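In this view, the complex is presented without one of its protein chains, the others remaining in place.
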Amino acid sequence: MSTQNPIFIPGPTNIPDVLRKAVDMPTIDHRSPLFAEILRPALASVRKVLKSADAEIFVFPSTGTGGWETAITNVLSPGDAVLATLHGRFSERWIDMCRHHGLDMQVVTQAWGDGIPADRLEEILAADKHHRIKAVLGTHNETATGVRSDISAVRRALHATRHPALLFVDGVSSVGCMDFRMDEWGVDVAVTGSQKGFMLPPGLAIVGFSRHAIAAAEHAKLARNFFDIRAMRESYAGGGYPYTPPVGLLNGLRVAGDMLLAEGLDNVFARHFRIAEGVRRAVAAWGLRLCAARPELYSDTVSAIRVPDGFDANAVVSHALNAYGVSFGTGLGEVAGKVFRIGHLGSLTEVMALSGIATAEMVLADLGIPIRLGSGVAAAQEHYRQSTSVALKRAA
Amino acid sequence: MSTQNPIFIPGPTNIPDVLRKAVDMPTIDHRSPLFAEILRPALASVRKVLKSADAEIFVFPSTGTGGWETAITNVLSPGDAVLATLHGRFSERWIDMCRHHGLDMQVVTQAWGDGIPADRLEEILAADKHHRIKAVLGTHNETATGVRSDISAVRRALHATRHPALLFVDGVSSVGCMDFRMDEWGVDVAVTGSQKGFMLPPGLAIVGFSRHAIAAAEHAKLARNFFDIRAMRESYAGGGYPYTPPVGLLNGLRVAGDMLLAEGLDNVFARHFRIAEGVRRAVAAWGLRLCAARPELYSDTVSAIRVPDGFDANAVVSHALNAYGVSFGTGLGEVAGKVFRIGHLGSLTEVMALSGIATAEMVLADLGIPIRLGSGVAAAQEHYRQSTSVALKRAA
Amino acid sequence: MSTQNPIFIPGPTNIPDVLRKAVDMPTIDHRSPLFAEILRPALASVRKVLKSADAEIFVFPSTGTGGWETAITNVLSPGDAVLATLHGRFSERWIDMCRHHGLDMQVVTQAWGDGIPADRLEEILAADKHHRIKAVLGTHNETATGVRSDISAVRRALHATRHPALLFVDGVSSVGCMDFRMDEWGVDVAVTGSQKGFMLPPGLAIVGFSRHAIAAAEHAKLARNFFDIRAMRESYAGGGYPYTPPVGLLNGLRVAGDMLLAEGLDNVFARHFRIAEGVRRAVAAWGLRLCAARPELYSDTVSAIRVPDGFDANAVVSHALNAYGVSFGTGLGEVAGKVFRIGHLGSLTEVMALSGIATAEMVLADLGIPIRLGSGVAAAQEHYRQSTSVALKRAA
Partner (left out) sequence: MSTQNPIFIPGPTNIPDVLRKAVDMPTIDHRSPLFAEILRPALASVRKVLKSADAEIFVFPSTGTGGWETAITNVLSPGDAVLATLHGRFSERWIDMCRHHGLDMQVVTQAWGDGIPADRLEEILAADKHHRIKAVLGTHNETATGVRSDISAVRRALHATRHPALLFVDGVSSVGCMDFRMDEWGVDVAVTGSQKGFMLPPGLAIVGFSRHAIAAAEHAKLARNFFDIRAMRESYAGGGYPYTPPVGLLNGLRVAGDMLLAEGLDNVFARHFRIAEGVRRAVAAWGLRLCAARPELYSDTVSAIRVPDGFDANAVVSHALNAYGVSFGTGLGEVAGKVFRIGHLGSLTEVMALSGIATAEMVLADLGIPIRLGSGVAAAQEHYRQSTSVALKRAA
C-alpha cells in the first residue's frame, strides 16, 4: 500500500520530514551532558505550548494512556472521590482507569456528541460541602466524537464553589492544535502525547503539573513506579533521566516545539480552525451532520461525521483504505458504525485536506450514500480561498 | 514552505519513501565487489523496463541532457545529416545541441501541440537516396506540450523506405510511465533519466544502446570523453565504473526497477493512464483545452493546459505556489504564458491527483478564469471511482 | 560533537542503518490491518530469540524498567514473598521497585562483581517449606558490574527443592547477545528492551510470559493498568493494541528479529563473545582487572574495568568524551568512581571495538594510569586475527 497519501486518522498525524529526521538520530550517551541539551529545551517548549509560566513538565516513554495514569497515581490516593464527565470513548477509558485504581468516581454522563456540562459540575461541587472530591477530570477534546469542551468553564465552576479539587485535563488531541491555557484555566495536570499536535511518532506521554499537583505528589498513595514524577523530577534536576530515555523522540519534541513556537501558537490554532472549517463546510454540503451537537463544541482536530441511518460507517473507513489507500478513523464505542472520523490535526495543509474530502466523497458515493461528487470539495475550496491571505502570511 | 504537499511538476516526481531510503546509503568502496551487486541488477532492470532483450544500458552521473549528448556523440560524426521533428521545447533543445556539435540538421517543424509526422518523415527518408541521413531523432513525449508521438510509426517509415538511419528516442518523460518498446520499435538509442518514471532524485542519465548503435560507436568521430560509452562498457565488464560512480542513485535505480517490475509494467502504464485521464476530464469540465492537438497525442505523464486568451498562465503557477504551496509546471518556449502544466507521473495516486486538481481549481478561480469550483474534481472522481477495481488489484 | 565515532556505553547500542530506516516510517493507521503485519512477525521473532516455543510476548511503549514493573504487577500480589539477589545497581533497582510495590523481599546480598549464588538460593528455597516465596528474581547480566549469572542453576535450585515459585529474569542486557533459553531454563517472565540486543533506539519494554505466568496474571492483585498484559493480550488477538502503538519501533523490532535470526543466534552469541574477549585481553594487557570476580561470570556485553586505587574512574569517562568524542559507561552505585565500563553489545564489529580499546588506552595514559600505549590493542588484535575465519563466515 502506498504511503504517499496523507493520513486522516485523528492521530498519529502526518509527520513532517524535518521531524522524522530529528527523531532518527544516532545513539548518544544519555548519561553525558549532551542529553540535557536535548531535554531542557524540549521541556521549555512544552511549557510554552501549554501556556504556563511555571508548570513542571515530565515526559515518559509511554503514550497518552500512560499520561492519564501519571496524572492520577501521582496526585490521588485510594478511595479519593473524583468527578468526571463521560461523553465519549476516551473520557470513558480514563474513568475506567480511575475505577480500576480504586478511586470513587462521580460520573456525569452526557450524550456522546455533547460536552462537559460545567453548570452540572458546579451543582455537584457546591453540594460537596466536605470537599470529598479531590479532583475533577475533563477531556478537553473528545477524540471519539469530535467535541471540544470549555475547560475555563470548569475552572469557573470550581472557583464559584470555592472548591479545592484539582483539575486534570486530557489535552491529548488538543494541545498544540487548539488553544490550551494551563495557567489561565487553572489546570493542575495537563496530559498530552507526542503523536498529535507535536506531529511526532507515538511513544511519549507528556504531562504538565502545576505547583499544587507537585505538592500533592508528596502525599498521594496510589501505587506508581515507572510513572512516578518524583524520580523524574529528581533526575531532571541533574540533567538526567531515571531510566533509559527515548532520546530520539525527545529530540523530535525539542524541534517540534521550536516549529510550533516559530509559527506562532495563534497561527497554529488559526490554521487548525481554517482546515477544520473547510471539512465542516464539506460535511454540510453533503447534507450530513457532525456527531458534535452544537457549533461551540466543534473540534478543530477531528470531525466525527454521522452516516445516514441504514448505512455502516465502518464500511466508509474500510472502503477508503481498500479502494483508495486513505485512512480515516472509525467510530468507537457507542458511536461505532454510526460515525466515521476525519482527523485534521498536526502536519496538514488545505491541499492535503482537500484530498481527504475528495476521497470521502468517492467513498460515500461508492457506498450509495446520496451525496453529489465535488460538492464538499467546492464548499471547502470556497472557504480555503477566502483564507488565502492567512496562508500566504504563514508561508512567508 | 511545507514539503507535505505532493508536487505536480512534470518531473522530478514525488519520491517514494523506500526510494529515498535506497538512495541515502553509507559510502561503500566502489572498487570492491560490492559495487557490482548494485550496478548489475540496476542495468538489468532498466533493460526490462525498456522492453529490450539485449540493449546495452549505460548510466552516467548526469541528466537527460547528458543522455542526449551521449546518444549523438557516441554514434555520429561531424557533418552527419540528422532528421528531427521540432514540436516543443525539448525537441528544440536536442536539435540545438546537434547543431552545436556540427551535425547537419534536417528539421521538420510542427505546431507546438502536434506530434511527430511519420508520413512527412517517410517522404524525406524516401528522398534521401544516398542515405546521407545517419540518424532520426524522436521525442517520445514532448514534456513542454504534453504530446506523445508514435515511435512505432517512425520505425515503419524507416522500414518502408529501407533507410539505414539509426533511430534515437528521447524517452526521458515516458520510460517507466508509458509503453516503450525498444526492440519492437527498433530504437537504437533510448535516453531517459532517474527523476521521472524511476521516481528518483535527478542525477542519472540512463541510455540504452542497440547492437547497431554500439557498433557505430567504434567509428563515430564526435568529441566525447565523459560520455564515452566505450570506457563505460569496458568498466562494466569488470564490475567497475570509469570514474567515481553515484552509488546511492544506482542503488535507488536498482530498487526502483524492482518496484516497477513487481507492479508489472502494464499495471504501471494503466495507472498512469488512469490518473492522467482524470486530469483530462477535469480540464474538460473546466471548459479548457489541452495544448495537445488530438486525443491520440495525449500524454499520460503531463498535461499542458491552455488558459483562455487574456490570462497569464505563469500567474497560475506562481499563485499556486505562493497561495497554496503547490508546484505546477510553467509553459516553456513558444507556449510560455499560454499553458500551465500538471505533471502526473511517477509516484502518484488518484488521491494525490485530486488534491492537484482541487488546487488548480482554486487558483483558476482566484485569477478570475471562469470555472466552477468542484467541477473538475467531480469529473475526475467519477473516472477514478470507475477504475477502482484496478486500483484494488494494484494495491493487493 | 561528532556522531561518527562508535558508542561504547552498555546500551543503547550503535544502531545499524537498516534499523534506523525501519524505525523511521511514515504514519500508518494502527487500527487497520496493516498494523498486524508489523506486530505479529515482531512478536514471533522475539519468541525465537528467547528460545521459547510458546511464551507469549508483550511489547510496551516503555523501557526495561517498565518491563520489570510488568513482570511483578501482572503476576504478584501485595505481601507476596520474593527471593532476589542484590549484586549490582540494576538488581538493586528491581528489588527497590518490588519493595515499593509492597512485596516481601528476601534478599541475598553478594559482592558487586559476584553472581547469583544458586546454592544459597537453594538453601533458602529448601527452607521455605510453606512456599511463601512466590517468585525468584534473577538478573541474567548485571550491567553495572559486567557479571553474567547462571540462570539454569537457579532453575535447578527450584527443581531440586520442588519449589513452585516462578522465575523472573532480567535479560535486558543479555537477550539477543548471549545465550538465553527461556524454555530450557524454565523462565516464567523474561524482560528485555529494544535498545540492547535488538540494536534499536530505546522505547520498548519487551516481555515474555510463560504459560504459568499468564495463568498467574488472572489472580495477581498488584495495581497495574498501563502495564496490564490482559488488555495487551486481548488486543493482540484481534491484531490491535490497547492504546496508540509505537509503530515505527515495532517495525524496527520486526526487522531486528529478522536480522538476528538470519545471522543465526549462535553466530550472534559467538560474535559477542569474540568481541568481548578482545576487550578482556586488552584489559589484561593493561594490567587492570575486571569488576567481575571470575571468568565464568564475565559478561559478553559489557566489561566493567577497575581503575587502580587513587584514580577516579569517572574521569576516564568524562575525559574520553571531552578529549576524543567517545562515550564509555560510568560506574554506578557502589562501584561509582571505581570502574568504568566498555559496552560491547549490539551492532558492533571487531574494528569498532579496536577503536574503543585504542581510545581507552589514550585516556588511561592521559590520566596517568600506567599502561603502555598499543598494548591492549595488540592483545585484542591477536585475538581477533585468530577468529578471522569465523568473521569471514559471518560476512559471507
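Think of it as A, B and C in the order they're written, each chain with its own count starting at 1.
To be clear about the criterion, a residue touches a chain if its C-beta (ideal position, glycine included) is under 8 Å from a C-beta of that chain, and two chains touch if they have at least 3 such contacts.
Only a predicted model underlies this, so the values are computations on that prediction, with no experimental measurement involved.
Participant: May I ask you to name the displayed chains that the omitted chain touches in the full complex?
Facilitator: Result for the missing chain's touching partners among shown chains: A, B, C.
Participant: Taking the entire complex into account, which one of B:G115, B:G208, B:G329 or B:G356 touches the absent chain?
Facilitator: In the complete complex, the chain left out is touched by residue B:G329.
Participant: Write down which of A:M25, A:L137 or A:L253 is the residue touching the left-out chain.
Facilitator: Considering all chains, including the one not shown, the answer is A:M25.
Participant: Could you please point out the chain B residues that touch the chain left off the display?
Facilitator: Residue positions of chain B that touch the missing chain: 1, 3, 7, 9, 11-15, 20, 23-32, 34, 61-66, 69, 97, 100-102, 193, 195, 201-203, 222-223, 225-227, 242-249, 321, 327, 329-330.
Participant: In the full complex, which residues of chain A touch the absent chain?
Facilitator: Missing-chain contacts on chain A: residues 17, 21, 25-26.
Participant: Considering the entire assembly, which residues of chain C contact the chain that has been omitted?
Facilitator: Missing-chain contacts on chain C: residues 1-6, 14, 16-17, 322-326, 347-352, 354-355, 358-359, 361-362, 365-366, 372-375, 377-378, 381-382, 384-385, 388, 391-392, 395.
Following the convention adopted for this analysis, only the chains that are shown with their structure count from here on.
Participant: Can you tell me which chain lies farthest from chain A, using the average of the Cα atoms as each chain's centre?
Facilitator: Measuring from the centre of chain A, the most distant chain centre belongs to B.
Participant: Just the number, please: Cα centre separation of chain A and chain B in whole Å.
Facilitator: 46
Participant: Return the distance between the CA-based centres of chain A and chain C, expressed in whole Å.
Facilitator: Taking the average C-alpha coordinate of chain A and of chain C, the gap between them is 35 Å.
Participant: Can you list the residues of chain B that touch 2 or more other chains?
Facilitator: In chain B, 17 touch at least two other chains.
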